[in-house]
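This report concerns only the one structure given below.
The complex is shown incomplete by one protein chain, all other protein chains being positioned as in the whole.
Moving on, here comes subunit A:
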Amino acid sequence: SNPFEVKVNRQKFDILGRKTKNDVGLPGVSRSKAIKKRNQTLLKEYKEREKTNVFKDKRFGEYNTKITPEEKMIRRFALERQQNYGKKNIYNLNEDEELTHYGQSLAEIEKLNDIVDSDSDTEERGTLSAELTAAHFGGGGGLLRKKVSSEQQDEEEEKPKSRKELIEEMIAKSKQEKQERQTRRESALELTEKLDKDWKEIQTLIARKTPKSERKDKEVEKPKPDEYDMIVRELGFEMKAKPSERLKTEEELAKEEQARLQKLEADRLRRMRGINEQANKKRPSHMSADDLADGFILDKDDRRLLSYKDGKINIENEEEKEEEEGEEEEEEEGEEEDDNEEESQEESAGEDEEDDAADSHSDLESDLESEEEAAGNKEGKKHKANENESQNVEKLDPKSEAAKSELPYTFAVPESYETFKSLLAGRTVEQQLVILERVQKCNHPSLAVGNKAKLEKLFGFLLEYIGELATLDLPELRTIDKLVLPLYNLCQMFPEAASDSIKFILRDAAHDLEEVIEVKGRAAFPGLDTLIYLKIISLLFPTSDFWHPVVTPAFMYMSQLLTKCRITTLQDVIKGLFICCLFLEYVSLSKRFVPELINFLLGVLHISLPKNQAQGYTVVHPFTPVGKNLELLFVCDKEDLKSWEKQNVPLSIVTRLKETSKTEINHIRLSCLALCFDLIKKCAALYESLPSFHEIMHPVRILLTQHVPVNEYPEKMQEWYHSALKELENKVKHYTPLICEKKKPVPLKQYTPKIVKVLEFGRKQAGSKKEQERKQLIQRHKRELKGAIREIRKDNQYLARMQLSEIMERDSARKRKVKELLGSLATQEGEWKAMKRKKWKS
């Protein structure tokens, strides 16, 4: 092009291999382009700035260049027809209903009946094709034409015009043909089906007559096509459907159970060491709702397998003993089971049931139960139930459940403690259990939304109820013993709520204690209910954890009880010893050290001695070397000493010491002493591994060896004493000097050079990828902004130019008009003057 129109951007340095976009610019071209564009857009807008009307062309395909004009016309026509079609029939109500058969209107079928039926080429068919030919090729044979012409002469005249109509007809007809074909196919299908049926009927006849060689293969199926076949197939299907639900063998079950327990145990150990691993916190798998539902069977499995587990895990202390015990237990259980099975078999015989003995008897029993319920003969049932209860009370026997059929089957969860109490009032223990179980089942959290909160409340009510039972004048401990089961189940379902309510109780108890201490300076031991709560905590929660939201506060509370509560009566001693037992049980797995426990046992030994003993030890709070509580456990009556037999201390003594004879009180004292000896023995076994075991036990040992009047004790007591002492003396003294753990050497701080890849010189590369992207974005935004500003400026310039030119145009037009007017006036004037002059001349 013209070299004067080219602008060259001169490069300062030539760089090899660099490609530049903007070497050469064509300002003239680009300017004209821009102006052109503005003419098309901006100018248009400018000119239409005060106009609100818009012209819209809505004709079909007006701006679509892809459609040929002819097609366009056809489509427009079709559209018009469609629009008109509905309008015509507005007032003709019956027109819409069209009866169809196989998606084909009946009216049409009636009309075209001949065509459908005719297979051969008839004349009419010929006409069809003729019309086709006419459409495509503008007409065919003369015969046809004649016909057509003979039929409708008018049409002939309109032929060139109605080409589109023809095409439409054609389309309609081809559609008809399609439908015909379909109907034919369907009828053929029907026929074949019919044929199949007939064949099947005949087939059996044929099969009977097949030669023997063939028949052999089919013999399996054919002789009894009904039952056997069915069964075989069913079996096959069953196998396919549930390969995973195969009944596991007992070994496998045991293995699974063991694995589960091992996992739980490992989890427990981890918590015991206080290792914090949030990642693998796991809940016990039997928390699921299903497990609760069939707790009957699970219960049994648990028992047996737990004895395995204990045998394995508690290797260190008395492994042999435990294993033996475990075996015994197993045997017992086996016997129990045997009993059960026998029973069930008897019963089943009574019911004339022909079932395999291999069936699990629980299933059988439940079956029986349902049947019996249906039968409704309550008398015999009750009898049986009573027998069962007497045999094993522990289990929730379905029989007893059946016996309580007079209980309603659904219960609402009580909303308040009063309603809860009235629900259980007047019922026997078994009935209470059944009621609680039904309340749980009827209001399972999966059944309705609010059930969870309700059942959580139920846990609190149950706890309160247990507390109330324990504070009764004659504590119903047997009932509590049973009620622990539903409590455990509820706790498994709602651990958070359970822990909260127990914590609440603990806090209340501790608060009361603290208040009493502040007011009086000393406190008394709490009631039996608190002791029962503490015991229940050990049943519901793992007491071996390093830290546990419930157990740790319980520890603190018990420690407070042992150190702060004063000991004035025999009941106080029993309560204290109960708490000692709790402590021992709490730490039995974790073997944690409890100083209060040793102190208390030492104190108990101390008060069993006569006064004025030479001291070689110091007792600490709440026991004093001199004072009221001395000789609380001291027995000097020879007769009582002789007649003593070791007996279990009944817990009801704690709330109410019966007005018993002095002998009995002395016996209880001696039992407490025996308990103390046993606890010392257990402590010694537990703390054996502590490095300062001997220092811990030192005062106890001195007291045992130097002060206890062994020879005055009865023989049984001497046994207890010696076993405790043996456990204490038997330990080897073993000290190794302490050595600190080696500290990991802290590496010196080093300043390694930072290495950055340099991809291209001259470009900014600092920062990470993100930073770079951000910079790029900022740059782009800047560039766009600049461009936009430039464009707007140019637009404004263009518009100003346009306005200017408009004004100039208007001005020039005015000038021209003024000139014209002036000119015409001048000529007028001139003419007028000329006329005047003429007049003068003439």
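The rule we apply is simple: contacts are C-beta pairs under 8 Å (C-beta built on N, C-alpha and C of every residue); 3 or more make two chains touch, one makes a residue touch a chain; residues count from 1.
The rule is simple: contacts and distances are computed from a predicted model.
Student: Looking at what's absent rather than what's present, what does UniProt name the missing chain, "Histidine-containing phosphotransfer protein", "Alkyl transferase", "Phosphatidylinositol-glycan biosynthesis class F protein" or "NOC4L protein"?
Tutor: So, among "Histidine-containing phosphotransfer protein", "Alkyl transferase", "Phosphatidylinositol-glycan biosynthesis class F protein" or "NOC4L protein", the name matching the hidden chain's UniProt entry is "NOC4L protein".
Student: From the listed residues A:Lys482, A:Arg566 or A:His707, report the one that touches the chain absent from this view.
Tutor: A:Lys482
Student: Among A:Glu62, A:Glu250 or A:Glu496, exactly one should touch the missing chain; which is it?
Tutor: Going through A:Glu62, A:Glu250 or A:Glu496 one by one, A:Glu496 is the residue touching the chain not shown.
Student: With the missing chain put back, one of A:Met170, A:Leu570 or A:Val649 would touch it. Which one?
Tutor: In the full complex, the listed residue that touches the missing chain is A:Val649.
Student: Specify the residue from the set A:Lys733, A:Lys749 or A:Lys839 that touches the hidden chain.
Tutor: A:Lys733
Student: Just to verify: which one of A:Val413, A:Val550 or A:Met717 makes contact with the chain not shown?
Tutor: Missing-chain contact among the listed residues: A:Val550.
Student: Touch as defined at the start, partner being the missing chain; which of A:Val439, A:Val573, A:Leu675 or A:Leu703 qualifies?
Tutor: Reading the full complex, the residue touching the unseen chain is A:Leu675.
Student: Which parts of subunit A face the unshown chain closely enough to count as touching?
Tutor: 261, 264, 267-268, 271, 274, 278, 281, 283-284, 286-287, 298-299, 302-303, 306-307, 310, 322, 325, 394, 477-478, 480-482, 484-485, 487-488, 491-492, 495-496, 498-499, 503, 506-507, 510, 514, 532, 535-536, 538-542, 545-550, 552-553, 555-557, 559-560, 563-564, 577-578, 581, 584-588, 590-596, 598-599, 618, 620-621, 648-652, 671, 674-675, 678-679, 682, 690-696, 733-741, 743
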